[in-house]
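Note that one protein chain of the assembly has been removed; the remaining protein chains are unaltered in position.
Up next, subunit A:
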Amino acid sequence: MSDLRITEAFLYMDYLCFRALCCKGPPPARPEYDLVCIGLTGSGKSSLLSKLCSESPENVVSTTGFSIKAVPFQNAILNVKELGGADNIRKYWSRYYQGSQGVIFVLDSASSEDDLETARNELHSALQHPQLCTLPFLILANHQDKPAARSVQEIKKYFELEPLARGKRWILQPSSLDDMDALKDSFSQLISLLEEKDLEAMRM
């Protein structure tokens, strides 16, 4: 056992004693949501999710197949199913849409014209897919730290989000690995959308 573990253990025991003394029960469980994370290869999906889980994004290799991560936030836990973006894997994406409550689409703002077009086609297919069309979308224009990155305005125009995604719930945000606060803020907005949808479902 390392010293760090022992310190954690003592801190946690202090916290629980404090709660017991103040006559509070155990801390309330956070709501969980199932999301699917898609985007072309190299857009930065695995790196973003690793960094959100406080892991180092340096060791991240290309995702082959899919991987599942539980990303904790202050007011929710997101169970994200991240799908690889290589050409030979994209055709399997629709298999994993079942049961999702939201979609995260990551794109490389500094990619070539051809790649951007491919990303646009994939986003449009996802927006129109029967299992995803009613769900909230978080679209992250990633790699904003690169000099060749296109701005959010340009991306919104090129992807025709206003006309195509009208009536659907979506958020388009710039993102980069350097700015975790902005990223967490984008996710908070997504969580609000997910909570709203939950409330609506309960009312119905």
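Going forward, a residue touches a chain if its C-beta (ideal position, glycine included) is under 8 Å from a C-beta of that chain, and two chains touch if they have at least 3 such contacts; residues count from 1.
Quick note on the criterion: contacts and distances are computed from a predicted model.
UniProt records the chain missing from this view under the protein name "ELMO domain-containing protein 1 isoform X1", selected from "Sodium/hydrogen exchanger", "AP-4 complex subunit epsilon", "Trafficking protein particle complex subunit" or "ELMO domain-containing protein 1 isoform X1".
Which of A:Ala86, A:Val152 or A:Ala182 touches the hidden chain is settled by the complete complex: it is A:Ala86. Against the chain not displayed here, subunit A makes contact via residues 1, 5-6, 9-10, 12-13, 16, 26, 41-42, 58-62, 64-67, 86-89, 92, 95.
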